[in-house]
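The other protein chains are all here in position, but one chain of the complex has been omitted.
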Amino acid sequence: MTDLLVLRVVVKLLIPFILLFGLYVQMHGDYGPGGGFQAGVIFGSGFILYGMVFGLETMERVAPMRLIGVMIGLGVLIYAGTGYVTMALGGLFLEYGLLDHHDPSHGQHYGIFSVEAGVGITVASVMILIFHTFASRKG
Amino acid sequence: MVVALTIVWLRNMFAVVMLSGIYSFLMASIFVVLDAVDVAFTEAAVGAGISTVLGLTALSLTTEREKTPRHRPFLPLFVVAVTGAVLLYVTPDMPSFGDASAPVHHHVAPRYIEDSIPATTVPNVVTAVLASYRGYDTLGETTVIFTAGIGVVLLLGRRRKKQQEGEK
Partner (left out) sequence: MSLLGHYNYWIVVVLMMVGFYVVIDRGNLLKKLIGLNMFQTAVFLLYISMGKIEGGTAPIIWEGGGPYSNPLPHVLILTAIVVGVATLALGLGLVVRIREAYGTVEEDEIREQDDP
């Protein structure tokens, strides 16, 4: 943990906004620039900033590495799972149109959303995990 | 480009890592000028943010100063010059910059732009293509990231166990 008070206060103020911005980019990726990859990186960098300033132990309390490891797999699972759900509905792998009975384009929307969520979860947790493994090796 | 050349000359690795962050950031602004907002976004977040942090943490685990190479730089310079000359020689055959009639713009791209609203109701074509039209690709790329994460953990994450064994 760093002793610089200014740094700690400023970072504490910034982190909620970074995480919020990450979520905004994730949700708003359909309409403006953004999407799962960018959102994941921004979200992950919020945690990385926290870990850099407040120390790895504090970071581990917020985001236990066991959980992060599960999240990595979960993201890929959500992505591939979306594909299998559409297959179970009688379509092809990742054929989103079937996710909504009335309007295929709504189904597309749901499909893209869940796929992007999967990408975002994987990217964010991989970034956090990579940083943690690098930084915890210092000791 | 000036930044890129400075990276080559500097031997202090700390400055090099910081400069490569600046380089990524400049690259991101170039991407904005070239209309690729999504890409610029990613480059700014990834290149200037995460890469610099990773570089610095890796730096703290290795040495900071680069040693002067003992061999002469002429052979590599020659190879680079020849490759560059060949690449420059073929550029006049490429379509010129900003040309709307270039072959890149006539294969599937117009279809993506025209059909993505009726087919997916998503205005951002990049997202539509990324997640819907090229869904398999993106699944593969997510898996690559997944694998890279596992690789880093396998390479670096075993230390605690070894230390315990050493203590025994």
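A and B label the chains in the order they appear, each numbered from 1.
Everything below uses one rule, namely that a residue touches a chain if its C-beta (ideal position, glycine included) is under 8 Å from a C-beta of that chain, and two chains touch if they have at least 3 such contacts.
Note that the structure is predicted; figures quoted are calculated from it, not measured.
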For review purposes, identify every residue of chain A that touches the missing chain, sorted by number. 31-33, 35, 37, 40-41, 123, 126, 130, 133-134, 137
Where chain B meets the left-out chain, the residues are 1, 4-5, 7-8, 13, 16-17, 20, 23-24, 27, 30-31, 34-39, 42-43, 46-47, 50-51, 54-55, 58-59, 61-63, 66-67, 69-70, 73, 76-77, 79-81, 83-84, 87-88, 91-92, 94-100, 102, 104-105, 108-109, 112-113, 116-117, 123-126, 129-130, 134, 137-138, 141, 144-145, 148-149, 151-152, 155-156
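We adopt the following convention: only the chains that are shown with their structure count from here on.
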Just how far, in Å, is the C-alpha centre of chain B from the one of chain A? 20
Once bound in the complex, which stretches of chain B touch chain A? 37-38, 40-42, 45-46, 49-50, 53-54, 57-58, 60-61, 118-124, 126-128, 130-132, 135-136, 138-139, 142-143, 145-146, 148-150, 152-153, 156-157, 159
State the interface residues of chain A toward chain B in the complex, per the touch definition above. 25, 29-38, 41-42, 44-45, 48, 52, 69, 72-73, 75-76, 79-80, 83, 93-94, 96, 105-106, 108-109, 111-112, 115-116, 118-119, 122-123, 125-127, 129-131, 133-135, 137-138
